[in-house]
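One structure is given below, encoded as structure tokens.
Only a part of the assembly is drawn; its chains keep their places, and the rest are absent.
Just so it is clear, A and B label the chains in written order, and each chain counts residues from 1 on its own.
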Amino acid sequence: MAELSYREAVARGIAQEMRRDPTLVMLGEDIAGAGGVFKTTVGLLEEFGPTRIRDTPISEQAILGAAMGAAMTGVPVIAEIMFSDFLAVCFDMVANEMAKTRYMTGGQFTVPVVIRTANGGGVRFGAQHSQSVENWCMMIPGLKVVAPSTPEDVVGLMAAAVRDPDPVVFFEHKSLMATKSEVPDTEIVGKLGEARIIRAGTDCTIAALAFMVPRALEAAQRLAAEGVSAEVIDLRSLVPLDTQAILTSVAKTGWMFTVEENPRLCGWGAEVASIVAEEAFWDLDGPVTRITTPHIPLPAAENLEDLAIPSVDRIYETIKKSLG
Amino acid sequence: MSIEVDAGLYDYAQRPPRLPKATKPENDRLEIDLETRIEMFEMQQVLRQFEDRVYDLFMQNLVKGTSHLSLGMEAIATGVAKAMRPDDYTFATYRGHAHTVARGAPLGPVLAELLGRDTGILGGKGGSMHLTSVEHGMMGSYAIIGAHLCVANGAAWSAQLRGTDQVAVAFFGDGTTNIGAFHEALNLASIWNLPVVFVCENNLYMEYTPIDLVTAASNPAAGRAPAYDLEQIVIDGNDADEVYVTARVAIEKARRGEGPSLIEAVTYRHGGHSRADPGKYRPAQEVEAWMAHDPLPTYHQRLLRLGVNESRLSDIVHQVTDRVEEATAFAKAGERPGEHVLMTDVWADGGSSWRN
């Protein structure tokens, strides 16, 4: 066991997989010589060399195209898109090419690509560098989507993503980079599509992702003080989605809440809510409630950004009010 | 609103025609052995008769959706494919029938795909715009402009990494040179010295718009080559021999690890852009002149000049006709895809489940 930051866990996870698979390569902007803008790739150039850890021009389409073409021809690739907002400049590669080529060709291609990208707000970067865009990828058939909330999950899910033969978008949360926790020194391999119950409870179910997980947990702890027993689920993976964990929990609690950092419309919570409203309707004791960032671009000013993103207070109060 | 652009510009059929350059007589003497030339004669016949058949079947409403033909452009697919090694990679666009066939994919399954049959080369799931045959090195037809140039880089990068000496070839049109992905792909190929050959099939039009009206460089591809530290190469895309020799040089250069090339092959569509487009936006005199610069009769004449006798060539033409007939019968005999395949092959595990 050693204490590891979320940031360090990214490099640790990549290194673990690069040692295991000598054909695995990584490319992206400023990832090699500089160790990444978020310092998530520090030390990798030194250990694996410039052939496997490669700096690129500012050409996101070329980056993902290179990743896809290499993966289709036998070389698994990790590609970094520095900020998830930039998925918009290469969205054709993500949504129309990587995601569809296997299906369109009757299964002739396998595309083992992991797209790593820094996601989410809380760092005062403003509307173009702070978005939570998991739903941009969740909505595209053919993409798997992961968003870890702890250093250990960063390592485990990185391994799972790299070992998965399909394109996986791996969201690293900017506001979690500095968070630390104990991580086993042994090889860690997680599993895609497995949520984790991080707090058992009987009165309501709270599903959260990434940066919203610690907030949901804290809100649950405060609710406990009021005698409300909340079950908190860290979804970890949106595709595949662990609907069993969600439905089992709701069957027990009867109340469903989602805590989403994304702006409201068509967020992942909408999908979860629609699944619950369709498949667990008779288990529900009350409305399915979504706690989200309002449907606005994110403002830069500290106090405004804090106001926009679901806070522990907002989670706590919303749930308290619903449960009366 | 002040500035007026000459409206006449927009009646594209009234613009001055852009005429083909005459076939180079010296190309008779290019160093290509006769058997290779005869194979290229045959392949051009195959592509011509195959595309003619596709057009007929489209008009009979048997080919659904859309189709983009290479009629008039056969020399490019033929010459480049001939210069490739079986394990080299081809990346094409929605206008990809010819490139798929030229790499050796069987006519029947290709045609069956256009008819949406389960015997199709993609099991009916991709259709005309996505023809692919990995076993023949045909790494896909991509229907959104630009992307595949970046993907071709990836295949070339992978060959470089794996230490094979495979080469990737990406075909694209003149109109594609104005999209961002083209720029990113060429820059990366150049700085990484990738074994990739970019072949621009410049047929003078994007869909219905003349390329010179929307392109800052007079040669849409070659005019951009220096921006990527590449040589400017413009060739007669209607002469299979010139295409073959140029491609051979570029491919061998890439194979030697000397980096990418950008070839602009000037050609012309005999028909419209897609489906039933009559191509009326083109000056009549221009169409006429290019029809006269048809790569097939030109090549036929060359082979006669080189002493091949007419009967051998006409035998080939007839054999090809039989093959296209067989392919048609094969395609028509195919069933509609089974309903179960709808939900297969989204994922590598063969399935499509998004939940546990």
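As a working rule, a residue touches a chain if its C-beta (ideal position, glycine included) is under 8 Å from a C-beta of that chain, and two chains touch if they have at least 3 such contacts.
Since the structure is predicted, the reported quantities are computational estimates derived from the model, not experimental observations.
The displayed labels stand for chain types whose copy numbers in the whole complex of this file are A x2, B x2.
As a working rule, only the chains that are shown with their structure count from here on.
For the pair subunit A and subunit B, the distance between C-alpha centroids works out to 40 Å.
Those residues of subunit B whose C-beta lies close enough to touch subunit A in the complex are 89, 120-126, 130, 132-134, 139-140, 142, 144, 146-159, 161-162, 168, 180-181, 184-185, 187-188, 191, 341, 344-350, 352-356.
Those residues of subunit A that touch subunit B in the complex are listed here as 23, 25, 51, 56-57, 59-62, 64-75, 77, 92-93, 96-97, 101-110, 141-142, 165-166, 193-194, 239-244.
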